[in-house]
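Complex shown without one protein chain; remaining protein chains in place.
Now for chain A:
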Amino acid sequence: MKFIDEFRDPQAVKTLITQIGTALKGVDPSRQPLQIMEVCGGHTHAIFRFGLDKLLPEGIEFVHGPGCPVCVLPRGRIDDAVTLARQPGTLLCSYGDAVRVPGDLGSLLDAKAAGADVRIVYSPLDALALAKQNPDKQVVFFAIGFETTAPATALTLRQARQQGVENFSVLCHHITIGPPLRAILDDPGVRLDGLVAPGHVSMVVGQSPYQFIVEEYRKPVVIAGFEPIDFLTALLGVVRQIADGRAEVENAYKRAVQSAGNAVALRAMAEVFTLAPKSDWRGLGAIDQSGLMLSDAFAEFDAERRFGLKPTQVAEPEGCGCAQVLRGQLRPADCPLFGKACTPSAPVGALMVSSEGACAAYYQYRSPQD
């Protein structure tokens, strides 16, 4: 979609684009194009799907951030899940998004084809129900995602404990949104000017996890919903802050995001999880205190502990440009692997893995010349 009249409210889109152009006039031309990161994979997909970058003035350039949990899931973690799935008497439950992602041992779907009992579930509660229905099996839930899905895992584990479901455990790879942003901002080669933050994560965590970005790095942050008008409104907020020399966390998604987040979800997460000393990110490497592990109080539900699993480390593939794309130093099509060795049907790098990854979106909606 590149024609304004295809939007739900074309006039509002037109007005916002004009306002962004006007705000940009207040920004020192030597700073343009501004590099603005859309943190969330949903926003990345929307930008390409709606052709928003083509509609906007040339003074704005998008950097596609690390907020696609399937993309950043390390290959070693997939191998851990496959290893557990292959154990006799085990039933491994995963979200559908993760089962096609290949690790060194193949994908979970490959493991299923080879005879492992792998089930796709919509909710961790479905995995818990399967554990109750199959008392003779060990049921492992492959828990992935940011703070949008972590509360669901936490609340399910509370239920497992209340109901005394002993054959249920969790292979935990929940991650948090702040630390990868810090790792990217700390890179001396990165020149980000502002960030559009994801509304759905903020619904859970509120505004405070972004506060360090404005206080320590002096970059504006605006929280956005997923409608193109929401996104453009947030982008206008970022450009206006840059023009005014301000750096604040603004919320352009007030209809759903409370500044303090969701208290019930945060309490459940605090009870069930603790920060892991270090977590691996596909495309970014290991980042300190960026992921969640089960707290001591819930350690009995930790599949790694229950099955004596040693986490697998798999090196990033050679020649892969994901790390530079995530830092705004390389466009997807400029990666030597893009569209050749690395395609959505045979992804090599993190950002080609899911349709919310920048490279997969670029591959789907753009010609290589764009």
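To be clear about the criterion, a residue touches a chain if its C-beta (ideal position, glycine included) is under 8 Å from a C-beta of that chain, and two chains touch if they have at least 3 such contacts; residues count from 1.
Heads up, the rule we're going with is that contacts and distances are computed from a predicted model.
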item	value
Among "FAD-binding oxidoreductase", "Peptide/nickel transport system permease protein", "Hydrogenase maturation factor HybG" or "Nucleoside ABC transporter membrane protein", the UniProt name of the subunit that does not appear here	"Hydrogenase maturation factor HybG"
Selected from A:65, A:180, A:194 or A:228 as touching the chain missing from the view	A:228
Contact partner of the left-out chain, one of A:265, A:284 or A:303	A:265
Option from A:125, A:185, A:275 or A:333 whose C-beta touches the chain left out	A:125
Absent chain, residues of chain A that touch it	1, 8, 41-42, 45-46, 49-50, 69-70, 95-97, 120-126, 128-129, 132, 145-146, 148-149, 151-152, 155, 200, 203-204, 225-230, 255-257, 262, 264-265
